[in-house]
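As you look at this complex, bear in mind that one protein chain is not there, while each of the others sits in place.
Note that the chains take the letters A and B in the order they are written out, and that residue 1 is the start of every chain.
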Amino acid sequence: MILTVAHVTTYRYDRPVRGAVQSIRIFPSSCEGQRVIDWEVAVEGGLRGGGFTDGAGDQVEGWSIRGPVTEVAVRVAGTVETTDTAGVLRGHREALPPDAWLRPTPPIRPDAALADLARGAVAGAADPLDRAHRLAGAVAEAIAYRPGTTHAHTTAAESLAQGEGVCQDHAQALIACAHAIGQPARYVSGYLFATADGTPHEAAHAWAELWVEGLGWVGFDPANACCPDARYIRLASGHDARDAAPIRGIALGMADETLDVSVAVQAGQQ
Amino acid sequence: MQDYFNEMFDGGAVRAPYAGLETWVREMPAELRQMKQAEAEALFRRIGITFAVYGEGGDPDRLIPFDMFPRVFTAGEWRRLERGIKQRARALNAFLVDVYGRGEIVRAGRIPAALVYQNEAYETAVAGFVPPRGVYSHIVGIDLVRTGRDEFFVLEDNCRTPSGVSYMLENREIMMRMFPEIFRENRIEPVEGYPELLRRTLASVAPEKCQGEPTVVILTPGHYNSAYYEHSFLADMMGVELVEGPDLFCEGGFVWMRTTRGPQKVDVIYRRIDDAFLDPLCFRPDSMLGVPGLMDCYRSGGVTIASAPGAGVADDKAVYTYVPEMIRFYLGEEPILQNVPTWQCAKPDELAHVLDNLADLVVKEVHGSGGYGMLVGPRATKDQIAAFAEKLREAPEHYIAQPTLSLSTCPTFVEEGIAPRHVDLRPYCLVGERIELVPGGLTRVALTEGSLVVNSSQGGGVKDTWVLAE
Partner (left out) sequence: MLSRTADNLFWIGRYVERAEMMARLLAVGGRIALLPGVHGYRNEWESLLQASGTAAGFPRKYGEPVQRNIESYLFFDRDNPSSVVSCLEAARENARIVRTALTTQVWDAINGAFQELRQLERTPRSELELARLTDWTMRQSALFRGAIDATQLRNDGYDFLNLGFHLERADNTARLMDVKYFVLLPKADYVGTGLDLYQWQTLLRAISAHRAFHWAYGGEITAAKVAHFLILNRSCPRSLIASVAGAAHHLDHVARAYGATTRAQDLVRAMLGELAELRVEDVFEEGMHEFLTRFIGAVGILSARIHDAYLSGEAR
């Protein structure tokens, strides 16, 4: 598929701030199944800083904005050609070994309920891949997709207790379950092409990758009960939602911030 | 009464390194001693070398007690220590480059993967990055204890920001000022070159992008920090700026400091703040001490941070047990300095042994420092031991245990005259373009009779440390 992305993130401040600094990881992963045709990230009025590839193989770019400003807009526009790899991540160079993806950061620390869910799901599983599928299925079943019921800081344990959430909650709960049975897992941020069938989901999307012995990293999207295919664009990974955030930013000064995000992903011919 | 190695007296005889001090101490009248002790204290206060402790009431500017009786090593003894310390510093840095790179030592099965990759001190944010000259830990403080004529053990490694070097320098200054005659009579290797050596070491690891003479700064958490004096002392002696987080900002992939002439580019940051506070974008988002964007500048090669973020994984007390293995693995050599035998409480059989023998062991927290959260078995009451056993069973992976070592003693001035007190030693090894060590270090002394705890926060004092010239 040819997917075209237009993604604008606007931060507004109720009074001028002295400046802002951002760490941006909104670049399509360099891997099989993703070919970048063009891709542009720009921060209005900002200065591009250093760029590098981090330990997870993601591209990162630092930006700074000189104040005083009351608005900072990050614009992403680009086109990517995707093919379906059945969720398997191949051809992706990264320094961190799978063992580094077992860290129980606070949002994904498994509690007894998550551990029970995980153990129950994998009982009798045939092989590691089957285990991973069962975990994803169990999470999709246990947490209903319901926007507005959770927030950015909801933990995996909280969303399971609540039984509802959005893609972030599904992904974090799946990671926690995987960790509970000693399987490396991580959070992935990206885009999902909005199909015309009316299924509600967010265009800026998140899912999880689980380490499957013999296959490597495999993506699972419990929110949509599937593995990422050609409709998905993979951007960056991290231990949890905050760690994998496409934009980490900080404003210098005392002001209240409001955030406005608009994302459009369209399929089309180049 | 246990038998301890006395560094000055071997039976009745005075050991060679201390020969030059025998008459000095014998002929010093008690009044002169008291006068000199008062003078030393006044000097320390005047120059402001205090250990500031805020929020505990009392005098916020506390002095670490200074004992005037020096601790002495012969040239021969020092040569061996120096080789052992440099060997260890090399291996620790090789380990750091490896575990943030290909992880050969883990793949080879020489250290458990979980101990490295699930360690809290392992920074995934720096994986895949090789700092300039492959150095992660630029200042390695190695704590040593002595138990016999030729027996030295490494107690722990400090790969992040070992403190106390200002005491090494000031103790010497004050001794030279108060007792010039003993410096004339004994040929003592100088330590005063340390600040310049440190500056050169830091300049030698400037990023490749840096052209011309690198600008080095020291990053302090601020003037309320207990080690602020040391930060400001080192900055002054090195002739570099002492900055706080808000003095720096990131732009265009570089770090700049705010000066009265406008922004000035910074090439090397010798930081005295923990990883967690370095950059709110990368680590703790609530940190006010750090510099937003610093890690992006660092990873894209705009600035060097010393010690490198992530260096702490090498000085974890559980990783410590594997340092001899690191020396064999990376250097193909046998360790010159021995480790103290250590039981990992995370391993069930070792935990059982530790629980059975708590009364004879020292138990330490894996991530602790400052002598808090530790149990000194032989000095603890039954209740304390029982309470500690409870803590151990709850979270065994947080603890390691070691036998109580017979720390050597060194003569120390006390109320009644001189008496033996237990000592340890922290030399400071500098790693940059070269590996260097000034002949000396910080000797800490447990001033309470019989005590083995030398930490300044728990009644420890300091001594000048001499290395005799050939």
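Basically, a contact is a pair of C-beta atoms (placed from the backbone, for glycine too) under 8 Å apart; a residue touches a chain by one contact, two chains touch by 3 or more.
Computed from a predicted model, the values in this text were never measured in an experiment.
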{"item": "Omitted chain - touching chains that are shown", "value": "B"}
{"item": "Sole contact to the chain not displayed, among B:D157, B:E170 or B:E244", "value": "B:E244"}
{"item": "Contacting the left-out chain in the complete assembly, out of B:R184, B:R261 or B:K382", "value": "B:R261"}
{"item": "Identified contact with the non-displayed chain, of B:H223, B:R393 or B:R434", "value": "B:H223"}
{"item": "Residues of chain B (touch criterion as defined above) contacting the omitted chain", "value": "46-48, 223, 232-233, 235-236, 241-244, 246-247, 257-263"}
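Rule of thumb we're sticking to: only the chains that are shown with their structure count from here on.
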{"item": "In the complex with chain A, residue positions of chain B that touch it", "value": "100-101, 103, 106, 113-114, 116-118, 122, 124-129, 249-254, 280-282, 285, 292-293, 295-297, 299-302"}
{"item": "Chain B-touching residues of chain A, taken from the complex the two chains share", "value": "19, 21-23, 47-56, 60-62, 64, 66, 94-97, 99-100, 102-103, 239, 242, 248-250, 252"}
